[in-house]
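Shown here: the complex without one of its protein chains, the others still in place.
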Amino acid sequence: MKTIEEIKAAIEAAVPGAVVEIAPNPNPALPHSLRIAPECALAVAKFLRDDEELRLDYLSNVTGVDWPESLEAVYHLYSVEKKHGPVVIRMHTVNRRTQVELPSLTPIWRSAEFQEREIFDLYGIVFTGHPDLRRLLMWEGFKDHPMRRDYVAPDDFEYEPTAHDEVLKRAQARQAAMAGPAGSEAGQ
Amino acid sequence: MMGLISPKPSELKVEDSQVRESGPGAPSRMSVEDSQVSESRPGAPSLAERPEGWNRPPVMEPDGEGELLEVAMGPHHPSTHGVFRMDVALDGERVIRLKPVFGYLHRNHEKLAEGMSYLGSMPYTDRLDYICSLTNNWAYALAVEKLTGQEVPERAEYLRVILGELTRVQNHASSIGFLTQEMGATGTPLMYAFKAREKILDLFEGLTGSRMMCNYMRFGGCRVDASAAWLDAARKVVAGLPGFADEFERLLRTNEILMARTQGVGILRPELAVNAGVTGPMLRASGVNYDIRKVDGYGVYNRFKFRVPLGDHWDVYDRYMIRMLEMRESIKILEQALKEIQPGPVMSPTARIRGFRPKPGEAYGRIEAPKGELGFYLISNGGPNPYRYRVRPPSLINLTILEDMCLGQNVADVVLIFGSVDIVLGEVDR
Partner (left out) sequence: MVDEGLKIELGKQGVFVTTIEELYNWGRRSSIWPMQFGLACCAIEMIATTMARYDLARFGAEVFRPSPRQADLMIISGTVTKKMAPQVVRLYNQMAEPKYVIAMGACAISGGPFKQGYNVLKGIDRYIPVDVHIPGCPPRPEALIQAFMTLQKKIDGQHLTGDGRPRFLDAEAQGEFPVPVEGEHDLEPASNKGVWPVPVVIR
């Protein structure tokens, strides 16, 4: 299989206007990845799947990552025909609050269908062009995106026998709140 | 009685000629390894020529008049795969639309792992695919070993292979047992499968301390060494496994109900399987030669001689036969591994097991779990906990084409097709 630089050169040659850069892996012994701009992602993906030498016809894994400034989707591509891989491509959203759209690669690889739905459910990235973008794991009326780092889980640790750290602080606060306004609440 | 329904040709062919020797120079009727799968079937367009939307499920039109009957199958239903729901729209008995609904066992394993050290997540990986806990441990240990660049001593690799293949045997046996239970054989083949499974679980308990949640692999090796007595017990169990496989297969293979209900049902085309990310026995039953044990060659799998069975008709019967044949191949690997294992350390002395901070970076480690490709994607930012911990669940991704396989079939076949995908909800929902 080609090296990451050769793949980048091939993409830039085949897809005009593609914005591709190499995102180095901080651990140099491990494979690097390609960072692709969302606008050209569909064309690049089609090239990667159909190119004679690469033939990356198998999308193995789609991951959502929550970085401090943006959200990211990472795709691991392998080739069943040529038995090589992986080629890792990544896309970033513009920011975390308002512009969280990325193009969906489901039209190219069907295996992205459920995984992109899961990322929409847990991270909140909206994949445009996805045939059926609904929540996958949480229920339909759920409002938050739980895997984000700033998610606060509902507090249902009322009875925790060995509380410590965060849970102890919350339990003490709750006990203070219960004992304060109405003493009859404490006996419930 | 046997003369009334003669065995279909596919039943006779699958065992003999479709078990292809994989590896260079081996004769094979269809050289699946060299050319693209679809080109070897004349008339099929290549991937680049397919029209837009070729990998979407076909739109079914109902035959009759009136409304569609919408049935929610699950989350509590007798098919023992767990809490899983399918919203099925029926026209009489025919399936027009099928939408799976998950999340009933979502235990946010990935979020928990972000708050725990690398070793702390190891017991949680047991509970992903709870029937095959040791292969889950292995996949996670492999991913962390890639991330930290650790080597595993040889005896540990052999032990991993032995435990992994024992897991595969008991998983395939249970899967066939559950499949026949969904066909109406309430419990009897499952009893045979669990008979073998109990013997294997006794081995697990003797070595790791627990029947199911073994928590045995560590980064850089295995937790405890296997004594000579345990290896002898393992050899005895493995010596009894071919007899079990023979009996199991003989009782089921030419059963008329099994053949009539599974042949020609739930066909999955190979190009769609590859595009949908299907892996494991389902992919090989669709005729695609992709076994990660051969492709990646992780562990010491390169030292063992074993074949990769491939399916010919891509239906539920093929998936059942592939699991049966893979059980036999696993038994062959077990016999070789138990013969070749040498004394030595099971943990490298410089192994970083607990309290370590790997260098920043990311790694993706994958193995051929009994259900498919189980992968772990870890991003480290130099801290003691992973920054991002992702499980690539084979069961969830194998369910992507459940709708495609079930459309147009009878609703009674939906349960069978779903059973042949062989999922475990702990892995689907994590």
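Every chain is named by a letter (A and B) in the order it is written, and numbering of its residues begins at 1.
One rule holds for everything that comes next: a contact is a pair of C-beta atoms (placed from the backbone, for glycine too) under 8 Å apart; a residue touches a chain by one contact, two chains touch by 3 or more.
It should be emphasised that the depicted structure is a prediction, and the values quoted were computed from it without experimental measurement.
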What are the shown chains in contact with the chain that isn't displayed?
A, B
Among B:123, B:149, B:264 or B:360, contact with the omitted chain is made only by B:123
Which of these touches the unseen chain: A:13, A:29, A:153 or A:177?
A:153
Looking at the full complex, which residue from B:56, B:211, B:253 or B:357 touches the chain that isn't shown here?
B:211
Residues of chain A touching the missing chain are 137-144, 146, 151, 153-154, 156-161, 163, 168, 171-172, 175, 186-188
Kindly note down the residues of chain B that lie in touch with the hidden chain.
75-78, 80, 82-83, 103-109, 111-112, 115, 123-124, 127, 130-131, 187, 190-191, 194-195, 197-198, 211-213, 425-426
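The rule we apply is simple: only the chains that are shown with their structure count from here on.
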How many Å are there between the centre of chain A and the centre of chain B, using C-alpha atoms for each centre?
25
Going by the contact rule at the top, pick out the chain A residues touching chain B in the complex.
25-27, 29-30, 49-50, 55, 57-61, 63, 65-66, 74, 76, 80-81, 83, 86, 88, 107, 109-115, 118, 131, 135-139, 146-147
Touch list for chain B against partner chain A, complex:
33, 35-37, 47-48, 52-53, 55-56, 102-103, 106, 108, 110-111, 146-147, 149, 272, 274-278, 288, 290, 295, 359-364, 366, 373, 375, 377, 379-380, 387-388, 390, 392, 396-397, 399-401, 429
